[in-house]
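Omission of a single protein chain aside, the complex is shown with its protein chains in their original locations.
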Amino acid sequence: MALSREQMAQRVARELQDGFYVNLGIGIPTLVANYIPEGMEVMLQSENGLLGMGPYPTNEELDADMINAGKETVTAIKGASIFSSAESFAMIRGGHVDLTVLGAFEVDVSGNIASWMIPGKLVKGMGGAMDLVAGANNIVVTMTHASKHGESKLLTQCSLPLTGAGCIKKVLTDLAYVEIAEGSFWLKERAPGVSVDEIVAKTEGEIVVPDVVPEMEF
Amino acid sequence: MALSREQMAQRVARELQDGFYVNLGIGIPTLVANYIPEGMEVMLQSENGLLGMGPYPTNEELDADMINAGKETVTAIKGASIFSSAESFAMIRGGHVDLTVLGAFEVDVSGNIASWMIPGKLVKGMGGAMDLVAGANNIVVTMTHASKHGESKLLTQCSLPLTGAGCIKKVLTDLAYVEIAEGSFWLKERAPGVSVDEIVAKTEGEIVVPDVVPEMEF
Amino acid sequence: MAGFDKVVKSYAEALAGLTDDMTIIAGGFGLCGIPEGIIAEIKSMGVKGLTFVSNNCGVDDFGLGLLLEDRQIKKMISSYVGENALFEQQFLSGELEVELTPQGTLAEKMRAGGAGIPAFYTATGYGTPVGEGKEVREFDGRPYILEESITGDFAIVKGWKADRYGNVIYRHTAQNFNPMAATAGKITIVEVEEIVEPGELDPAHIHTPGIYVNRLIQGSFEKRIEKRTVRSA
Partner (left out) sequence: MAGFDKVVKSYAEALAGLTDDMTIIAGGFGLCGIPEGIIAEIKSMGVKGLTFVSNNCGVDDFGLGLLLEDRQIKKMISSYVGENALFEQQFLSGELEVELTPQGTLAEKMRAGGAGIPAFYTATGYGTPVGEGKEVREFDGRPYILEESITGDFAIVKGWKADRYGNVIYRHTAQNFNPMAATAGKITIVEVEEIVEPGELDPAHIHTPGIYVNRLIQGSFEKRIEKRTVRSA
């Protein structure tokens, strides 16, 4: 069965390591914060200028001057630091963030990602996504494997305008965990009960399938 | 008679305006701080990261962590700010400093300045001088009009390696106050008792002399 | 005003010299850390044809969105401009021009503008529509695009506290784009919650040194929250 949003977040959380500075995008990536393994410390970076983002505030803690990049009210943990947008993106662009998790419309076998613009639809902007994909060495893209109409989002070549070129190496979909290398997708894990055939059928770009594709466990 | 160092500083101080942020180089420029006209406020920038430099400390105030760009111990005035070298030169290079005063070996009719390197002699470095001359719109160069051997320092073309190209418009020497425009020096004022003929004789580059050249008053 | 006292008496004085078709660099992220009183004054002045360099354009009835009501904005240079129906309408009708710029590039363009750096290379946007028409150059085998800096006729900034000399500190994440905006205006106006005397702020903790600030005014702020997310205690 396809992974739920929570399962996707849970699987991405396995990419975390103790002491990682992590930037989580809006949507499923945000949920990853709920699955940080016990005993592991991870610090969340919010690109509007906060390192050490804490949980949502209580009503008493609520403060209009303390928000995250999604414009939600948040708190700061002990040991947080707060800084300008220029400093924040110096961190991001300079490769100091250990892991970035974000959503996408499409990825392709060259590691290209399209996540911000659908021609003909109103374009709201890329926000910090282009900086995040250009700056991070370690990115996990989370998205459904195929569109509602069954069209693959793992392509030979992205059809939508790119967010970044050649920067994606790890993709977690609701069906599989896939890595990108040498111009191909490499199937690494499959969702529980999802067949390799289904994954291959829903992957438009070339995908390398090993003899054994372990099922994810939850 | 040629101006004394103190008189040179005094004359440069007349270029100050209320509310000016000023960077003063080592030597005669430093003395300018002693001649800030009464009732006028001027704030001194030191390029190692201090805006609002105060006087030398008393023995009790002495602090190894509070120095100026000449590595002298100093104090900070009320309302000072302290910042990194990158921020300091952002101010300088970004043209936010209102007046820069610095010494030189030579200037020429094109506004070039040479102040940091004499080939054959040991080169200690340019420090912040190249940034200061490139960043300031308003620079006063202070130097003797001629070398000890009587060679002019106001040239058609600088003979020494440049500190900056085309950036100098005002020069105060011990003999005259000269401006640079349209590829010439323009004689504006002369030191008390110094003849126009002496100034012209000691100026190698083309110099435009008006009918009347007022004497400086002290 | 004498010496370094940057305090002005009114919003009119703060915005003196602002005319049609000028470019304004604005601090703020969403509705967080925006100079509310300055924006209100720009609205009441009625100047038109403005170009705003700002990460966002507020919401329909708050922040820079207020300036859309009388069609005062000609162009936005922003990274994200959702959350605004009036914006959408003026954009789709072609009345409003939008230059989308990645958030980090936008911050760096403002900083560079204030710091005398006319242009810099960044990997951000390479191979995307943002990189189209821009010079590409490789460093160490990786392609980067050339981005030019931005300055404005005015910069409008929201601070927390400032001393009379214009030394500003920001509160929490209301800092965001404000420090860079402050450096990039020919005339920089800062609106703060509290003005204190020189010497009251620690020199080592000044976010924006007074050298960047031309005019300072104390405002009162609604501080509207865009997305109120809370947890139970």
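Of note:
For reference, chains read A, B and C in written order, and residue numbers begin at 1 within each chain.
In this text, a residue touches a chain if its C-beta (ideal position, glycine included) is under 8 Å from a C-beta of that chain, and two chains touch if they have at least 3 such contacts.
Just so you know, these numbers come straight off a predicted model, no measurement behind them.
Partner chains of the missing chain, restricted to those shown and counted over the full complex, are A, B, C.
Panel shows chain A; residues 18-19, 21, 40-41, 43, 45, 51-52, 76-83, 87, 89-97, 134-135 of it touch the chain omitted from the view.
In the full complex, chain B touches the omitted chain through residues 46-50, 55-60, 62-68, 70-74, 76, 82-86, 88-89, 92-93, 112, 117, 122-131, 134-135, 161-166. Where chain C meets the omitted chain, the residues involved are 108, 112, 115-123, 137, 139-140, 142, 144, 148, 169-172, 175, 202-205, 207.
Here is the rule we use: only the chains that are shown with their structure count from here on.
Traced through touching neighbours, the fewest hops from chain A to chain B number 2.
Chain closest to the overall centre, judged by the mean of its C-alpha atoms against the mean of all protein C-alpha atoms: C.
Farthest chain from chain C, judged by C-alpha centroids: B. Separation between the centroids of chain A and chain B, computed from CA atoms only, is 55 Å. Looking at chain C, one finds that residues 111 touch two or more other chains.
Multi-chain contact residues of chain A (touching two or more other chains) are absent.
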